[in-house]
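In this view, the complex is presented without one of its protein chains, the others remaining in place.
Order of writing sets the labels: A and B. Residues in every chain begin at 1.
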Amino acid sequence: MGASAPKVVTVNELRNRAQFNARSCKEVKDKYGQTENGLYYLTTATGVVYQTFCDMTTAGGGWTLVASVHENNIYGKCTVGDRWTSQQGNNANWPQGEGNWANRKTFGTVEAATDDDFKNPGYYDIEAEDMSVWHVPNNTPVNHWKLAAIMRYHTVRHFLHLYGGNLYQLFHSYPVEYNVGAHLSDNGPSIPIVYDLGDKESTKNLYGPYSGGEIEGGFISFRAINHERAATAICSGVKPKSGNVEHYCIGGCGFFPEANPLQCGDFTGFAWNGYGAHIGFSASKQMLESAVLLFYR
Amino acid sequence: MGASAPKVVTVNELRNRAQFNARSCKEVKDKYGQTENGLYYLTTATGVVYQTFCDMTTAGGGWTLVASVHENNIYGKCTVGDRWTSQQGNNANWPQGEGNWANRKTFGTVEAATDDDFKNPGYYDIEAEDMSVWHVPNNTPVNHWKLAAIMRYHTVRHFLHLYGGNLYQLFHSYPVEYNVGAHLSDNGPSIPIVYDLGDKESTKNLYGPYSGGEIEGGFISFRAINHERAATAICSGVKPKSGNVEHYCIGGCGFFPEANPLQCGDFTGFAWNGYGAHIGFSASKQMLESAVLLFYR
Partner (left out) sequence: MGASAPKVVTVNELRNRAQFNARSCKEVKDKYGQTENGLYYLTTATGVVYQTFCDMTTAGGGWTLVASVHENNIYGKCTVGDRWTSQQGNNANWPQGEGNWANRKTFGTVEAATDDDFKNPGYYDIEAEDMSVWHVPNNTPVNHWKLAAIMRYHTVRHFLHLYGGNLYQLFHSYPVEYNVGAHLSDNGPSIPIVYDLGDKESTKNLYGPYSGGEIEGGFISFRAINHERAATAICSGVKPKSGNVEHYCIGGCGFFPEANPLQCGDFTGFAWNGYGAHIGFSASKQMLESAVLLFYR
């Protein structure tokens, strides 16, 4: 069968999967020889059982979906649903905001990972080496994610070894907090990526034209700080060359000083010059209406 | 034993239920011969396992609880807890609001289905023919739902065949969105019902006296639009004959223009002339303080 073609899994196969004893999709693949994309059960170190999506085909497979960042309402400025920044407004007294980049809170479900924010125990439990990222249009069903994606890429150099094995640890080293440092000089790491769908140019085109001059494609970057000392969490597909990171980096802290509260929200300042306008600093409609799915291996 | 009498199920019976492999309560009944009302495990097409309530006794049984609409605070106008309209205020920029009538988000738990909103994977996964609806007073325990209900009814003509097999599909055909059409002419379907508790007259009496002149009992209606082009989701027990649907239809879009924001919320304008006042367009206190439970078969 084709690697990315949705395939019908029999009920017996599904039930059999509940018997696996694995902490990650990589282990499901290595120990149990599973090669189908789909939902599997995983078990954390403390014994928590949860269900998530395994990508078993990209670059050798074994990728565990651990989170998604979904913008429910770009007009809501740090309102309900902005779990990756703040659901309490733009608030200087709350510099870390929700804190979900570095805690054990979980939310959402795997089947709704493109309909809402998602975070499962794998986010903090799995000890991984690399990341894969998919941008998938909102409200796409699980079995169409791979075909529907507008960008897919992964890292290959085992960078997570240097940062504690997962994002939970990485963001403990690089807190996503207001006023922890200056733009560019205090940013977290930028890691080279290999594209599975798209390239450096198509990546730039997903962001606003003004952003294009301030980013370099072919990277994933962490804890990028803006001119006003607000911290974002992830710059997907790019490395910032300026401090206007709120236009091409997602998630972040609880306070964004510039034009208060316009930059506060999971997709920060992606609609700065109009919704999906793709002029000035506004990202494309495609980008604005796609969830960002984060995988570990 | 009487069909509706709560019965103690032994622990062994409960554990045995975890072995069933079924996608709906109808399948639990047909394949495994279960005839007791209560909680069962179901499995979706993609392998997600969840637990919900099966009504195994009404009109042949096999009804799966897939959702409940609960008003947590009628004074909160599209605030936290208004998952079936908007939790982001009354917002013209957010015409679909939460969008939960047509996405895969889930929330709540079966045991708290009368204490809070509830939506499980069955809502979008099950391929059904008919619906059953129970209005149950808030905070009633599961095993008393049936006896405590103030209205119960079901459809018999397999109408869901025409609309994709469930509400998820129906509301893709009839989007619950502000400004998609005009009152009456662009409403979704109204389906005749058979009462299991109550009748056309008692239905009318649950709504406000002014509403009584504008509705016909004996139906369940979908995507009814009001005078100001706001869309509601479900008119329970009735068919609208006017555009004042916000007083007898629940759930809806993210923007209700009239008297902004007074009509915004899961129970829309049910307290228009006072809380539980049952004068003018105000529904009865019974109605206001009961959750609306939605079943498929």
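Simple rule for what comes next: a contact is a pair of C-beta atoms (placed from the backbone, for glycine too) under 8 Å apart; a residue touches a chain by one contact, two chains touch by 3 or more.
Since the structure is predicted, the reported quantities are computational estimates derived from the model, not experimental observations.
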item	value
Sole contact to the chain not displayed, among A:37, A:106 or A:268	A:106
Contact partner of the left-out chain, one of A:121, A:208, A:240 or A:261	A:121
Sole contact to the chain not displayed, among B:35, B:143 or B:286	B:143
Residues of chain B (touch criterion as defined above) contacting the omitted chain	9, 11, 14-15, 17-18, 38-39, 51, 72-73, 75-76, 79-81, 108-112, 115-116, 139, 141-143
Footprint left on chain A by the chain that the document does not show	21, 43-44, 46-49, 80, 87-88, 91, 93-94, 98-99, 103-106, 121
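In this text, only the chains that are shown with their structure count from here on.
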item	value
Superposition rotation for chain A onto chain B, Cα-based, multiple of 5°	120
Chain A and chain B: spacing of chain centres that average the CA atoms, whole Å	34
